[in-house]
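Okay, here's the structure, questions in a sec.
For subunit A:
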Amino acid sequence: MVKAVINGIPIEVEEGVTILDAARKAQINIPTLCKHPDLTSSASCGICVVKLKKNNRMFRACCTPIEEGMEIITHDPEIIEIRRTVVELILSNHPNDCLKCGRNNNCELQKLVADFGIREEHFDKFVRDIPKDSSTGTIVLEASKCIKCGRCVDVCQNMQDVWALSFLERGIHTRISPAGDIKLADSPCVRCGQCSEHCPTGAIFEFDETSKVWEGLMDPEKYCVVQIAPAVRVSIGESFGFQPGVNLTKKTYALLRRLGFKAVFDTSFGADVTIMEEASEFVERFVHKKGTLPLITTCCPAWVDFMEKFHPDMIDHFSSCKSPHEIMGVLSKTYFAREKKIDPEKVFMVSIMPCTAKKYEITRTDEMFASGYQDIDVVLTTRELARMVKQAGLDFAQLPEEEPDHVLGDYTGGGVIFGATGGVMEAALRTAYYLVTEKQFPKVEFENVRGLKGVKETSIKIDDTKVNIAIAHGLSNVEYVLNKIREAKKNNQPMPYHFIEVMACPGGCVGGGGQPYGVTDAIRTLRSKGLYAHDDAMKLRCSHDNPFVQKLYNEFLGKPLGKRSHELLHTDYKARPVYRK
Partner candidate 1 sequence: MEKTVFIKDTDGGTKDRTREFYTEFINQLRERKLEDKIQVVRVADVGVYNQGVVMRLLPDNFLYGQLEMANIPALIDESVVPGKRIDHLTCHHISKQMKIVLRNCGVIDPEDIEDYIAHDGYQALAKVLTEYTPEKVIEEMKASGLRGRGGAGYPTWLKWKFTREVKSDEKYVICNGDEGDPGAYMDRSVLEGDPHTVIEGMVIAAYVVGATQGYFYIRAEYPLAVDRIQKAIAQAYDYGLLGKNILGSSFSLDVDVRLGAGAFVCGEETALLASVEGKRGYPHPRPPYPAVKGLWNHPTVINNVETLANISSIMLKGGKWFSGIGTETSKGTKVFAVTGKVKNSGLVEVPMGTTLREIVFDIGGGVLNDKKIKAVQTGGPSGGVIPEDFHNIPVGYENLQKLGSIMGSGGMIVMDETDCMVDIAKFYLRFCVDESCGKCAPCRIGGTQLLNILEKISEGTAHLDDLKKMRKISFAMQKASLCGLGQTASNPVLSTMSFFEEEYKTHVVDKKCPSRRCSRLFSYSIIQEKCVKCGACYRNCPVNAISGSRESGYKISENACIRCNRCFEVCKFNAIDRG
Partner candidate 2 sequence: MKKMTKEELQKLKEGWGKEKKNWIRVGYSSCGIAAGADEVYNTLREEISKRNINIEIKKCGCVGMCYAEPLVEVNVEGAPRVYYGKVDKDIAAKIVERHVSGKMLLNDRIYDVKVNS
């Protein structure tokens, strides 16, 4: 333990704690801008400077560890003046576009400028006119708003191991761009959106498609239907004053109907269907030895893109099953349209996702048009939905609770935990166990697959057979798992795992690229807890017990992995170049 004094207040913290964290014990939140709890300090903005009492030396609180006997002053007129000057300097390099910017009212720079009471701009403006890059159709890079905090580069290179973003040029000309100054769509970008999730300003933003949805809703010819992803229900409330993790499923159904959707579905139903297909796939490979092991999940499109670009040698391991919302899409334009006797061409299917990569997924291959039409018409992120709610003026907190449309709306606990890392695996195992043993799992909660550890390795017993499992979230954790497989292959050893789940975003979909801003490990945990609590409270915990799923198979699909399933619910993969052109 280290004893020190901050602003005259004695504190005691563990060794290695930064001054920034230690100051909280003295009830001080030192202002920061470039710091993010997920990432190591880049120490670039210079706002968190504090003073050493004995010699007036100044250094950054975010990266300097507190030492025994240190006497720190966190604020005095001189320090505040320096911080203000730094904010003014950053402002002089930033366009005055707040009113028209997507982060208006939700921007970390805006907050600092307001907190420091800056009313006048003393310095000449130096804003570089860099054209917007919307080439991916999912993420928009507006480099002229960038404050060079470095978070997106750290995220893309170190947290996600994609290396689509980097710094170009130097000095005042520094800017964020893919290497080689190419368009984002031609770079390794997998559209996971983690860059936009961590960006403090409006420099990286999701591609806003709310106007497309409004148009669809206004079109009398269109029959608008909508689905919400598991992770959305425990985070949509954050834009309306609720704590992260509060389960607002039924209010969200009500809200969507009031926006004008004719049918409200739930992606968790699609998740249940995915489990039927994928668990069956696992049984095929594991029990009947047809196909390659380990089986790797594929509901995450950013992970699929990453694999196709960087690890195409793993394609055989991939589950051919589509992601839950794509399954919902194709079912809405076949099964549902048939049921309700609606012309499928008129069905306009919108997915509300925590994810930016889903915007890319919906036109990924021809198989995303398996219904004969584009299966999903528009993907909106949680953030975009929140904006639509505000535009409509809906008082979210006061809305009543409603039910979904039961055709594609009812789900089991297994379906809803998809949003947390380990959730897909847990749901799949619940059903795989049943498919193999024809018995229900005695205890359906697998604590070992839950939690925020980057790579979780565990195993379960199905009858007397041990099934080895690995779960990775955050793309930088994938290599470890894949290398173990390659190592085993090279040395002709048995596979270290049988079943692997990968989620591109740390924490799983609850920490997705389209979720409300300000994600930290604490918030990821709260949101996941919300999902697990929801699962806990449900009567039906296993996907195979979902009566509507059973109806779907009996009346329409036949059986899992059957002909119709393969036509509609499965896809394939191919190697893609890391850099296009």
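Picked so that all candidates are chains of the complex that A comes from, given by their letters.
Some points to look at:
Throughout what follows, contacts are C-beta pairs under 8 Å (C-beta built on N, C-alpha and C of every residue); 3 or more make two chains touch, one makes a residue touch a chain; residues count from 1.
As the structure is a prediction and not an experimental result, all values here were calculated from the model.
Subunit A shares a touch in this complex with candidate 1, selected from 1 or 2. Listing the residues of subunit A that touch candidate 1 in their complex gives 41-47, 49, 58-60, 63-65, 81-83, 85-86, 89-90, 92-93, 122-124, 126, 147-148, 150, 166-167, 169-174.
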